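A single protein chain has been omitted from the complex, and every remaining protein chain is retained in its original position.
Moving on to chain A:
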Amino acid sequence: MKSRNWLLRTASLLVLVALWWIAALIADSFVLPSPQEVLLSFWLHTLSGELPYHLAATLGRVAVSFLLAMSIGVAIGIFMGRHRRLDIALDGALVLGLNIPALVTIVLCYIWFGLTDVAAVIAVALNKIPTVIVTVREGARAVDKRLLEVAQAYRLTRLHTLRKIYLPQLYPYLMAAARSGLALIWKIVLVVELLGRSNGVGFQLHTYYQFFDITSILAYTLAFAGVVLLIEAALMRPVENRLTRWRQ
């Protein structure tokens, strides 16, 4: 069953590449390079060391802002889910946070904190935190009080109550927040780099855009897509399978 899942995943990716190839053949234009051209470009950029350097810069920003957004969002989400008054008090700010355009936060952070990595990471995290809060708050509201009563009656330590009773109920929500979080953060990090950093994939895309170098743009996109797929397959799915194996 597992190997067949893999087969299906790979096959669907191959179909995408094939469609791209056919489209490139038909279009026969420099604005839509073929898969081999992009692969070659990817290889050259990798050999020169330029692509790994910029990709690493982007990955670093993604990792830091992801951890920042998740830890702050989860903490606030749990508190808002548990305490009704706090929930009401913060709800307005939350709705505002959800709806402020990413561009506004980014520009303001650069103006207030300067064109630095700190400002960049804060801007990305600020964009992500509200959606984490919304998801985790939902989970905290759904926590089964009857199971917490078991913890209380048996005088479990706080640590064990958290680890064995509270968090397992939140895991599905944490996984959802992490998944959608990562997807959003990738996108915003690139914008942040485009607007105010001198390295990273976003910065490079901006440069190639000015030169109309579409092959390089797609080569970077390819590298990027590879990393995303790798994180999903090597990290997200295994963790999720482990956390939800009792449901199977």
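Structure notes:
The rule is simple: contacts are C-beta pairs under 8 Å (C-beta built on N, C-alpha and C of every residue); 3 or more make two chains touch, one makes a residue touch a chain; residues count from 1.
The definition used in the following text is that contacts and distances are computed from a predicted model.
In the listed set "Amidohydrolase family protein", "ABC transporter ATP-binding protein", "Iron complex outermembrane receptor protein" or "Dihydroxyacetone kinase-like protein", the entry agreeing with the UniProt name of the missing subunit chain is "ABC transporter ATP-binding protein". Interface note for the absent chain: among A:82, A:164 or A:237, the touching residue is A:164. Of the listed residues A:4, A:85 or A:155, the one in contact with the hidden chain in the full complex is A:155. Contact residues of chain A toward the unshown chain are 146-147, 149-150, 152-157, 160, 164-165, 168, 243, 246-247.
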